[in-house]
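Below you'll find the structure, written out as structure tokens, and then a few comments.
Note that this complex is displayed minus one protein chain, with the remaining chains in position.
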């Protein structure tokens, strides 16, 4: 596949391609449904052909030819190296520290990459808005070697304060994960449709480290619910290659 | 097979046939190796064709055609309804209360049907004699619906005081199992080559309830290391039938 | 021992008003037909347990049969929200829905403890999560060897577990394969177990990944081909992703939902698959 830049792509495609690139070099990935699954499957088609995809439905080493709608589509099991019971997945494989990267989405994320997927506050007098809930996220974020996150950038998603803490990223800053006894390194990158945020090594606060082509720092700050800081140098992500976009579009249309 | 008495049989055969008979009506049996396995397989050939044999190696519903030497002979797995991992066997099936009868042997048993299979005292100045150890027995005796025991009758095996308590039968008497939180009823019969002992319903102490053909109460008392009491009426076991002995001998010679 | 029975009779005998019922199946082998029979019989005041409530529980919740839900992820997988679930939680329609909410790891371990007949299970979980503050079935326990504090979750022992499997034999032994989720644990944790199957065969041939449940741990087996639709039974059917996507608009509106249930469930005879 060609490595030359592709002339035309969407913001979502920028997000998906960069999410896939973040999986270069990983051996195993615990894959959430939706954007993380798109990214992980695109990684297998581009930067990491040997990436072992692990789905919480119990499949190890799934090799789907099209994007699964659910985490339990038949093709995930049929193409897997092993299919195991769900309790074993969570106890021996996830808690057992066998998985390099956990790839999560989120409804709300705060500056320390903590996640809310439970309920949202809809204002005075209104009932809480209901989200799907935790799923595997609290233990994925705790036990995987590191965590990648992918979600669209808006002040609705990137909030000053979570309405509920479903899943700990970096807590309230450095040392919190250790205090909580969380074995993994936690979130190392949040890939959005505008750019990439990464925790500042000194403060664990998410800072803007890369912008996608055509996006400005001000656009990202305007889409973030807290006073987003930038890294000393803000890089630029490489535009998607023809190969990446062809693979992505093929996956989605299959 | 014929139901008429067989003209000639050994003490061991009396023990084995009566041990098999004790499994009439049971649905599932957790089978120890050795005499319990002989009894359980004979039961399947005679009084209980549908008896589900469960071996700690992980087989449920084994149907061996000959007596297995070990609890893991290949035929046990090949003829099983299901083969499961060993931890699942102990956690979901045994501890889960799924098994009607646990069938145990013993090196030493006391008057409350407590069992020692760990070490024996060989006298002053001599090191403890080493026995194989607990295996599955402590949890089999705790969690099965009831327990049957089979062993040869001698003062070496039926002792006043155990050298070590590996496995609780009835502890020190009525109420002890409940205090220890043991779900099953515990030992209900000890079948030997001389007769059958059962716990007195009032005291939980093993008393002589049946004699095998040709055996006297005095013989049993002489082979027992404590002052063995007899039930109000001591019955006699039926002699082995031709059918039972034919099946037993076929199993052993297969 | 499992009797082979009609779905109507098995549900009527085994599932009662007020029961705690687990209908498990992780995307695969979801026992829809049995849930629809519960709907037809109007069995109510249920506490429902499922890791992923999915459309099957959206239907039961929307029909007003559910007072409490034990779950860990309540969405329409790959599609979006479960609108009937949300409407019940947010607006008490058609009745209030109490929640006992967990992570997947925690709820899976609640079934493990249940199957093991232990009162609780231990995991390294819920750390820093607000979930533990909203339920009384998460606590902590200290390791007696290292002193480490770990999460403890209470055993979950349903009154009834209902699952769908590919095959049973004539004695009521059952085999399922493919993604088998937490079905073995949910079945062994329950007081009563009902299994619907695609097919009854003379003999169960051992399958790769096969989970066998012997007849003597089950209460009833009902022959219901297609009984997992719109989920699927590996080797028999494929997931009806179009239905899952269509459900979004069916369930979004109370009236549309109610008409759908009336048309597709109540007017159907027992065991008829909803297509």
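In order of appearance the chains are A, B and C, and numbering begins at 1 in each one.
One rule holds for everything that comes next: a residue touches a chain if its C-beta (ideal position, glycine included) is under 8 Å from a C-beta of that chain, and two chains touch if they have at least 3 such contacts.
The shown structure was predicted, so the numbers you read here are calculated from the model rather than taken from an experiment.
Although it is left out of the displayed model, the omitted chain contacts the following shown chains in the full complex: A, B, C. Within the complete assembly, B:87 is the residue of B:25, B:87, B:175 or B:213 that touches the hidden chain.
In the complete complex, the hidden chain is touched by one of B:18, B:41 or B:57, namely B:57.
Shown as candidates are C:2, C:82, C:154 or C:221; the residue that touches the absent chain is C:154.
Although one chain is not displayed, its contacts with chain A can still be listed: residues 27-28, 52, 60-61, 81-82, 91-92, 95-98, 183. Contact residues of chain C toward the unshown chain are 116-124, 137, 139-146, 148, 150, 152, 154, 206-210. For chain B, the residues touching the chain absent from view are 33-34, 56-59, 68-74, 76-78, 83, 85-87, 90-91, 94-95, 118, 127-130, 132-139, 142-143, 164-168, 171, 176, 180-183.
We adopt the following convention: only the chains that are shown with their structure count from here on.
Judged by contacting C-beta pairs, the busier of the interfaces A-C and B-C is A-C.
Separating the centre of chain A from that of chain B, both taken as means of CA atoms, is a distance of 58 Å.
Separation between the centroids of chain B and chain C, computed from CA atoms only, is 41 Å. Looking at chain A, no residue sits in touch with two or more other chains.
Counting partners per residue, chain C has 184-185 as the residues that reach two or more other chains.
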